[in-house]
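Up next, chain A:
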Amino acid sequence: MPVVLAEASAWSYVTVTYVATVGLLGGYTAWILRRGRKVGRQLPPEERTWS
Partner candidate 1 sequence: MTSTPSDTGAGLLRLHPDGTASRGSRILGIVVLVSSVAFLYVALVASAPDRSLDAQGELVRIMYVHVPSAIACYTAFFVTAVASGMYLWRRTTGWDALAASSAEIGVVFTALTLLTGSIWGHTTWGTWWEWDPRLTSTALMFVLYLGYLALRRAILDPTSRAKQSAILGIIAFINVPIVHYSVDWWRSLHQTATVASLDPQIDGLRLFALMFGMVLAMLLYVWLMMHRFRLAYAEAALESKGLDQALAERRAEARADGGSVPPSVTPEGGS
Partner candidate 2 sequence: MPDLVADSMLRDAAMVVGKDLRLEWRSRVTLSQILPFALLVLILFAFALDPDRRILEEATPGLFWLAVLFSMLLAIQRAYAVETTDGVIDALRLSDLDPAGIFLGKAAGIALHLLVLEVALFAGVTVLYGATPHGYLLLVATLVLATTGLAAAGSLYGVLAAGLRVRDTLLPILMLPVVAPVLIAGTEAFSAAYANSSGDGWKWCGLLAAFSVLYLAIGIFAFEPLLEES
């Protein structure tokens, strides 16, 4: 028998899910971009083979 939740509390679960998703993925993205810049500063331009 499925648990029937009130609409409002259903949306709270959905909200938590999407906020967590954006937060986790966004946070990871920011982290690797920042690390990328930090390493890039230490590496002379000729050794960066992607741009």
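Candidate entries met the following condition: all candidates are chains of the complex that A comes from, given by their letters.
Methods note: a contact is a pair of C-beta atoms (placed from the backbone, for glycine too) under 8 Å apart; a residue touches a chain by one contact, two chains touch by 3 or more; residues count from 1.
This is a predicted model, so every value here is computed, not measured.
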Check: For chain A, which of the options 1 or 2 is its touching partner in this complex?
Finding: 1
Check: Within the complex, which stretch of chain A touches candidate 1?
Finding: 2-5, 7, 10-11, 13-14, 16-18, 20-21, 24-25, 28-29, 32-33, 35-43, 45-51
